[in-house]
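Note that one protein chain of the assembly has been removed; the remaining protein chains are unaltered in position.
Right, subunit A next:
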């Protein structure tokens, strides 16, 4: 009886496992590489060129950025974008938290009320924008101005004014995103164990103190998520603005124009792809900074 040991596998178990793991990982890596990172890198490169889509891109170094810094239209749009961010995000968060906080206690028709709040979020942004646009019209067609007129209050110009156009659009954007934020806040509120509240009440803490000491700190992960999420949303605002001011995109004298709309116009109506790419790079960096900053600030506290 000649007994030969079974041939040893050429690769050890460990190596084979590692190969499998890397094999599976390769797919998403490839996907991200091709679908996400490659275009991003390409955009950086495009921002250094002069390209009108028709002829081949011409390398011009930092010329697009130099032009941007000297372009008053860019600074106007940049300011608008930040206005959307610094007004929109806190207002929408405070509102949605307040609504979620109280809605959490409502027992009567809870589901219906919640659904009503959520409804705007699932409605098409353009349809919503057109309805709001009609609300904002001057009397006699616009219902807000119609109501003001009946009360003897002079009408507001809303979208026709360089001062009020941006807040008017912001209101619709906040209103549209509210449902989502409320749902998330409510989920967060529900996740806080009831025993904490019971203990606090036994210790004789008032409602205000409970809110400050228990609810808000425990809601932090939810809040961080919503702050980042809604900031990104406001920095990328487009649908509402584009649809509410189709005649004069970006409002009278660019008063409501956000960065994304400027990118769209630069790229697809003026065909200045290089300049549009440079604007995109700026938007990307702003988004990145704002997100990192918020994550950091809210984590440390």
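To be clear about the criterion, a contact is a pair of C-beta atoms (placed from the backbone, for glycine too) under 8 Å apart; a residue touches a chain by one contact, two chains touch by 3 or more; residues count from 1.
What we mean here is this: contacts and distances are computed from a predicted model.
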item	value
Complex member absent from the view - protein name from UniProt, among "Nitrogenase molybdenum-iron protein alpha chain", "Hydantoinase/oxoprolinase-like protein", "Extracellular solute-binding protein" or "NADH-quinone oxidoreductase subunit J"	"Extracellular solute-binding protein"
Contacting the left-out chain in the complete assembly, out of A:49, A:89 or A:145	A:145
Chain not shown: contacting residue from A:137, A:223 or A:291	A:137
Chain not shown: contacting residue from A:53, A:86, A:109 or A:191	A:53
Subunit A, residues in touch with the chain not shown (by the definition above)	52-55, 133-134, 137-141, 145, 149-150, 152, 154-155, 159-162, 247-248, 252-254, 265, 268-271
